[in-house]
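What you see is the complex with one protein chain gone and the rest in place.
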Amino acid sequence: MSSDRKCISSRPVDSTRRGLVAAAGVATVAAGFPAIVRAQPKEVNVGVIMPLSGANAQFGINSRNGIELVADEINEAGGIQGLGGAKIKLIVADGTSTPTTAANVAQRMISQNQVTAILGAFASSLTIAISEVTERRGIPLLTMSFADQITGRGFKNIFQVVSKASTIGAAQFNDALAIAKAAGETVTKAAIMYEDTAYGTAQAKGLREAAKAAGVEVVMDDAYPLGITDVTPLITKLRNSGAQMVFPVSYLNDSLLIIRTMRQQQIDIPAIGGAAGYVIPDFVKGLGEFANDVLSVSPANYDRVPELTDRFEKRYGYFMVHEALEHAVCMGVLAEAMDICKSADPAKVRDTLAKERFEKGWSTAMTGAVKFDETGLNTLAKPVMVQWQEGRLRTVWPKDLATAPARWKGKTISL
Amino acid sequence: MEILQALVNGLLIGGVYAVISIGLTLVFGVMSIINFAQAEFLMLGMFIAFFCWQYLGLDPMFGALVAFAVVFAFGMLVQRGLIERVMKAPDVAQIFLTVGLLIVLENAALLAFGSDFRSVQVPYQTSAIRLGELIIGVPYLLAFAVSLVAGILLWAFLRFTWLGQAMRATSQDANAALSLGMDVRRIRQIAFGLGVGMTALGGAVILPYFTASPTIGGQFVVLMFTAVVLGGLGNVLGAVIGGLAVGVIQTMSTLVLPIQLQNLVLFIVFILVLALRPEGLLRQK
Partner (left out) sequence: MSQAPVDRSASDAVAARRRRIGWGVLLVAAVILPWLLPEQGYTLRVACLILLFAALAQAWNIAAGLSGLISLGHAGFFGAGAYVSTLLLINFGISPWFGMVAALLFGALLAALLSLPTLRLRGHYFALATIAFGEVMRVIGNSWSDVTGGPVGLSVPFSQPSFAVMQFQSLRPYYFLLLVALIITCLVFERIRRGALGLRLRALKNHPDAAASLGVDTTRAKFTVAVISGAITAVIGVLYAQFMFFFDPDTVFSLAGISVRAALITIIGGMGAVAGPLIGAVLIIPIEELTNMLFSSTAAGLSQLVFGAVLIAVVIWQPRGLLSLLTRLGGKR
């Protein structure tokens, strides 16, 4: 063809230009493709760091179960809608009982698993260590640990769904006082005993301050070493103090010891526990009928929303302990946040967590909704008073959240 | 009155500390080795008694006998297989053999049993005897009683049986014992078995008022060592008195000091005795 020669001479330019256009086209698509892929991930990685070994293993396992329940439910219902049905992938790791390891694990999750957020780690010391890593890497950390320090450092990436330790301690005291008053008893002397851990010390501070504010004399205020081998000195001191109610703050080992020794020594003043060892199935298993009527504060309780928490009991065989419930709320809130901002980018999720009010699904399981303030504290959290009644843990105070009447020294206080 | 109650409580719990510590001192007396893993055998004893309760319905007081027997046998194996090999080795080897043993036992228990706390429910767990103003908790009393019997039996064994006397001879002068034809190796093996067996028994009897978990050993280490050092390492009677003393110090100190510091008092006593009178407060028998 006569035009061939022209074509021959112009072909290279044409092909180059075509090539360029083609390349540009591919480049555009390629550039846009990851964006499309990122905006609609198939999976979202969520880190879960819990003490799955060591003294807190039981609580760590409970917490993980709570998170798994929610994640599985969301995935079965089609994943996170705002992310195009992306499924939640839990990356679970053992934080052990050493903060150093927990921090390493957090670092590993961030570098190797590209997690959007981390949930953990039950024990305040682990959570604080992890938060030092997550804050510096800009990854949101959701937790139910409640040492005051956690929200007291001006961190931007920490979100605590329960009240602070001092608030819980104050509620432990004030609610007990209110129940006593409703039963017709005026309390002027109270005793506080707590294990010298972060948890015990922080909560005791809240108790102490509430007592002072209420004008009640604290006739005994003693810390005891964790792992104390003999509580008889404590109980003897309690008896001699003349207290009308006692506030023990301890884990399972000590809680059993304390209640048993109190009964042995025929001390029948009401004991109002500080959560932890007082609100787990092992407590009632260890004490049997002696667990009845023991009161305790709890950051949250399962019997308010049986339609949600029964699913836990069905799956795992024991009632939804508060750490499982609160972690379930963490998972629910996180999922809702990703749904709202339609992104799995840690920074965007963080901003959403800080700004929004969460009131769907599991976010309602504690008090109906969750909203974090600028320190990361959930302002809508409210500790409740629970009581063992016939082997079940019932919410008995405040009245607007109660599901059963409180019992004080044999007297039932109607709702 | 307060003081009397504290004294009684201290003696009751001290009796158990005594039984636990006897084992440690016996081992040191016969072998000059401090068994840093001793408290782990307490943990083992506790678990054995727990499983006897859970699966056989045995009260921990009887479970203690089973615990003794099992740990005695196990202890003999450990001595033969491991401890005997470092008898002539330098201090560092001896120390870290038992430290390694501590690590192995604790973590093996962790792997095997998990870290849940196990507690038993016995019918007398909240019973107490009243003697006027004094209240004596039944679990504490029973533990004390069983410890007392075990202690007396051991004393009788050491005093009146041939083997027991051989053991005492070996602890005084191993070479002399050897030259007298005693099978010193066998004696060491049995002594170790006895020692850890006693500690396991002590662990079992406190199960009614305690909870078992793989890490429980650590809580008794200070107590055991203080008791043994107070009475003089190697002195069995010393360990008994030391154990009782530790129990009493623990409870009496809470009358004047915050309870949180009860162990601090013990540590300081411990360091002082080591520094000023390492051979113990009692004259060596």
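Per-chain residue numbering starts at 1, and chain names A and B are given in the order in which the chains are listed.
Quick note on the criterion: a contact is a pair of C-beta atoms (placed from the backbone, for glycine too) under 8 Å apart; a residue touches a chain by one contact, two chains touch by 3 or more.
These numbers were taken from a predicted model, which means no experiment stands behind them.
Undergrad: Out of B:56, B:111, B:129 or B:176, which residue would touch the omitted chain in the full complex?
TA: Touching the chain that is not displayed is residue B:111.
Undergrad: Looking at B:51, B:96, B:124 or B:155, which makes contact with the chain not pictured?
TA: Touches the omitted chain: B:96.
Undergrad: Residues on chain A that touch the omitted chain in the whole complex?
TA: Interface with the chain not displayed, on the chain A side: 52-54, 57, 60-61, 92-94, 96, 98-101, 103-105, 107-108, 110-112, 124-125, 128-129, 132, 135-137, 147, 149, 153-155, 196-198, 200-202, 223, 225.
Undergrad: Please identify, in ascending order, the residues of chain B that touch the omitted chain?
TA: Interface residues of chain B facing the absent chain: 32-34, 36, 82, 85-86, 89-97, 99-104, 106-108, 110-111, 115, 214, 218, 221-222, 225, 229, 233, 258, 260-261, 263-264, 267-268, 270-272, 274-276, 278.
FYI, only the chains that are shown with their structure count from here on.
Undergrad: Take the average of all CA coordinates in chain A, do the same for chain B, and state the distance between these two points in whole angstrom.
TA: 40
Undergrad: Over in the complex, which chain B residues touch chain A? Could you list them?
TA: Answer in residue numbers: 2, 5-6, 9, 13, 110, 114-117, 119, 121, 125-128, 135, 137-140, 209-211, 213, 215-216, 218-220, 223, 247, 250-251, 254-255, 258-260, 262-263.
Undergrad: If you look only at chain A, which of its residues touch chain B in the complex?
TA: 53-55, 57-58, 196, 222-225, 227-230, 232-234, 236-237, 240, 252-253, 256-257, 260-261, 263-266, 282, 285-288, 290
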